[in-house]
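Contents: one structure, followed by commentary.
Of the protein chains in this complex, all but one are displayed in their positions.
To keep things simple, chains are lettered A, B and C as they appear, and every chain counts its residues starting from 1.
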Amino acid sequence: MGRRRFKELERAYGFDEVAIVPGQVTINPDLTSTKMTIGDLAFEIPVLASAMDGAVSPRFATLMHQMGGLGVLNAEGLYTRYEDPYSVLENIVSTPQENVTEYLQQVYSEPIREDLIGQRVQEIRKSGSVCAVSFTPQNTKRMSPLAVEAGADIVVVQSTVTTARHMSRSYRGLIFSELVKSLKVPVVVGNCVSYDVTRELMETGIDGVLVGVGPGAACTTREVVGVGVPQVTATLECAAAREDYFRRSGRYVNVITDGGLRTGGDICKAIVSGADAVMLGTPFAQAEEAPGGGYNWGMANPHPELPRGTRIKVGSKGTLQQILYGPTTVTDGTQNFIGALRVAMGMCGAYTIRDFHKAEMVIAPSIKTEGKFFQIGI
Amino acid sequence: MGRRRFKELERAYGFDEVAIVPGQVTINPDLTSTKMTIGDLAFEIPVLASAMDGAVSPRFATLMHQMGGLGVLNAEGLYTRYEDPYSVLENIVSTPQENVTEYLQQVYSEPIREDLIGQRVQEIRKSGSVCAVSFTPQNTKRMSPLAVEAGADIVVVQSTVTTARHMSRSYRGLIFSELVKSLKVPVVVGNCVSYDVTRELMETGIDGVLVGVGPGAACTTREVVGVGVPQVTATLECAAAREDYFRRSGRYVNVITDGGLRTGGDICKAIVSGADAVMLGTPFAQAEEAPGGGYNWGMANPHPELPRGTRIKVGSKGTLQQILYGPTTVTDGTQNFIGALRVAMGMCGAYTIRDFHKAEMVIAPSIKTEGKFFQIGI
Amino acid sequence: MGRRRFKELERAYGFDEVAIVPGQVTINPDLTSTKMTIGDLAFEIPVLASAMDGAVSPRFATLMHQMGGLGVLNAEGLYTRYEDPYSVLENIVSTPQENVTEYLQQVYSEPIREDLIGQRVQEIRKSGSVCAVSFTPQNTKRMSPLAVEAGADIVVVQSTVTTARHMSRSYRGLIFSELVKSLKVPVVVGNCVSYDVTRELMETGIDGVLVGVGPGAACTTREVVGVGVPQVTATLECAAAREDYFRRSGRYVNVITDGGLRTGGDICKAIVSGADAVMLGTPFAQAEEAPGGGYNWGMANPHPELPRGTRIKVGSKGTLQQILYGPTTVTDGTQNFIGALRVAMGMCGAYTIRDFHKAEMVIAPSIKTEGKFFQIGI
Partner (left out) sequence: MGRRRFKELERAYGFDEVAIVPGQVTINPDLTSTKMTIGDLAFEIPVLASAMDGAVSPRFATLMHQMGGLGVLNAEGLYTRYEDPYSVLENIVSTPQENVTEYLQQVYSEPIREDLIGQRVQEIRKSGSVCAVSFTPQNTKRMSPLAVEAGADIVVVQSTVTTARHMSRSYRGLIFSELVKSLKVPVVVGNCVSYDVTRELMETGIDGVLVGVGPGAACTTREVVGVGVPQVTATLECAAAREDYFRRSGRYVNVITDGGLRTGGDICKAIVSGADAVMLGTPFAQAEEAPGGGYNWGMANPHPELPRGTRIKVGSKGTLQQILYGPTTVTDGTQNFIGALRVAMGMCGAYTIRDFHKAEMVIAPSIKTEGKFFQIGI
């Protein structure tokens, strides 16, 4: 009697649609640990800053290191195309909105200068910071060794959608198992959203998987090409692959939720969904120290034929210190991410990130009300 | 214990409620093929322009052909009622909104001139283009032979809801199997939304089925008469019928999703839902070359007693070239449809449209946020 | 593993959440019949006008009869409390919004004059119209015989929630089986929303059940007391009871969906949900001939202690003729209800109302879009 369908669809969920259930035991926030490791490198907090030119400059990467996290430098962005990227950044900021996609298309058509890759890596290393740089799959084989040679500690290989197998007419697909062997530093790869791809990627020997394709409901990748999976479901799938891979191989590979996170609450939900760490762009572009001067844009935006996203005025919301650790008088979750994480871990009785993986979540869509009757708990 | 119900209801989904999951393999967009065939006719792209007077004139049909697609001419619209339809088009555009439904009711009460049918077909054929013309079931038997005689390559029989069996007091229901035999050109029929009707229609020997009844949530057919099925579910059902019919008969009949598509993402989702092609009206009425001068209206609007829809100012958004192939600086998915299709196919590892049928989708409602925190992927 | 709950909740649906699926056969609208019967009384259309003082006056009841439907007069409203209700109606219209609930509380505290009941019935009967009058359960036993004696053809017993068993300290609960036997005219009772209550009510011998408690999502009964069931689900339940009762007893009792209907599409959906007829208030208060002068209010509004709803400016949208039968230039479904019903029946191949009960529906929430890209079908 039921209607026949060409295929079955399952429901996927985003951050705004779930909520964490408090645990059976609670602990004081000061008893929690937020430590994470990538390969042999240890970090105080499980937070990465995205390889976006408006968010992470060499100087910002250093600052992230000092705060206990990791800033990833886009090795194919302005910093490696221009000797002086800062004047270009200023121009991006001052270009009127109606011309900015065109202007971005233009400045990103300048070729990458390989000599600048090493130079930027050294700038970061000089300060004593862990240095992570990001490449697209097309350029990874040629360029990533230059970065490692110059001292890069972590290589990130990132495109909108990444799989262990890519077919191309113009270049031979990157073979991750070969890359891992040749580079000898931890390799983080993304983005992906499904069990099978995560599993295959982990089997190549990489050290971390970035999760997230078109996660936001308003993400223009979803609007332009229709592709994307909301982040909670994407993370739940990729984390399932990590668990199965760990059970079989004994090797634990990080799942890093990347994109669509705006608040401390989103970070907590990503981790309860199974993430070992999170990667954020816009929230860091909002730091007073960010190179974008209160603006942000992505690498898909200057695409010459199919631009997605745009330059967004994100504003400057506070110092990186405030964003990560407070104190704050802001009550919307956009500051003191780590304070929020510790409080939530405490409410769930989680001493560590991996304990926090065991917390329960429910589906509880956040319906915006008129904002007049907030519940005010003690 | 459960509540008793008079009948069971299943959930149906529209474009805004689903998203495509990237595949296990990715390929470069330049390796993809977007070819489609109707009968023996081959097209570079699986895109039809709707038989709406504001979208397709004889000249626009020619342009669609040159771009690799197919424009369908409404053989019961202004072009076959008026020797000079262009002055009527101008009047429609200049009539104030409050009088326009009445004015449309008036201009469409002018009778169809059978001599103009052949004349319009010849205008299109003269340019070397494939010519498709559309009739309502009432007029098909009498008028479609005139079009075919004049050189029409494809006949489309279209009404809001079409089945293989229609009961009428005033005319004998159109028998599709007889029509197909007598016309000797491919026949495309619609619109329908369900497995059983698609199956029955395919068994009459037709070459394509148009899918879509009141697809948009805001569609006034849904508001006025309550009838309609969201397009993703409608396409999933009709595609299931095509597969079953193909398995049994060995004959592959096109499923063409018609209506409710606005962006490249919607086109991708229709195809992943099982469509072999898509038919769009408003997006083409927005082309600079469209005859409607930035306005669009449907044949249900001038209905003398139960008008649905209205004349809509859709604006002129770019050339047909830009809408189909870019390049563009627009980032909302309304330009470079084919570029978007190829990118999405690449993300799912699909070389052909039928490969793309195998991609996965999830239910992921698009909740509009304030638009400030787009995820910006690389 | 699953969470334990105190009770299970099932999902209920309203008009905006469903859509009708076209049938396997279509018929021309002029072949459809919209006839309905209540007891031995036959009506051309399955439409009742609610017993609301702003909608149905004796004169409006006559007009409804001439149009083929049935207007129910509120026998406890202004028409039976005031010799000259029309000047009170004028005052209600001219009272400022902030004072109107108080003013309504005042005018409805005037006692019902039993002599006026018979007088109003005779006004309606004099014109040759079928006369239906409505009472609350408290007054039915005493007052309804006066109406029947004066010639009333149908008695409606109506309160927000009605069951076959009511417990009261101040009056002995109305016993419907006794009422039915004593009155000897068809009795319609409501409102209810569930299988069990409908079944019990039908077993008392009544001739119709009104379905609807707090149906609208914005209904203030839902806000004030939390009680209500969306109309599609309520109708599906009550219709299931009617079928079971019919199967066992051989007696077919009407299910009349009352409340929350605004458009032709809503009427169609109510009938596909199993309704034999629909009852509407606001859409008739919007008729130029309505006594409320473009305003409407309910009997729950002047409740002395717990007022619900309010006086609403509904406007005057057209003549009753246009609202029921068109023609119209309005495209939002608020005019030509019967035209819409016939078109929808045709799309589903339904010759009669009971055929239309067999049509399929899907769950298809209507998400309001910006209203720019209506699909425009032929």
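Note that a residue touches a chain if its C-beta (ideal position, glycine included) is under 8 Å from a C-beta of that chain, and two chains touch if they have at least 3 such contacts.
Quantities reported herein were computed from a predicted structural model and do not represent experimental measurements.
The residue touching the chain not shown here, chosen from A:Asn191, A:Gln286, A:Thr310 or A:Asn336, is A:Asn336.
Taking the complete complex into account, residues 1-7, 9-12, 14, 16, 51-52, 74, 101-102, 105, 134, 136, 158-163, 165-170, 191-194, 196-197, 200, 212-230, 233, 259-260, 262, 281-282, 296-301, 304-310, 312, 314 of chain C touch the chain not shown. Of the residues in chain A, those that touch the hidden partner chain are 8, 10, 13, 15, 18-28, 30-31, 194-195, 232-233, 235-237, 239-241, 243-244, 263-269, 272-274, 326-333, 336, 339-341, 343-344, 347-349, 357, 360-369, 371-378.
Throughout what follows, only the chains that are shown with their structure count from here on.
Of all residue numbers used at the contact between chain B and chain C, under half are used by both chains, marking a mostly different-residue interface. In this entry, chain A maps onto chain B through a rotation of 90 degrees when their C-alpha atoms are superposed, rounded to the nearest 5.
If you average the CA atoms of chain A and of chain C, the two centres end up 56 Å from each other. If each chain is reduced to the centroid of its CA atoms, chain B and chain C end up 39 Å from each other. Touching two or more other chains at once are residues 10, 194, 233 of chain B.
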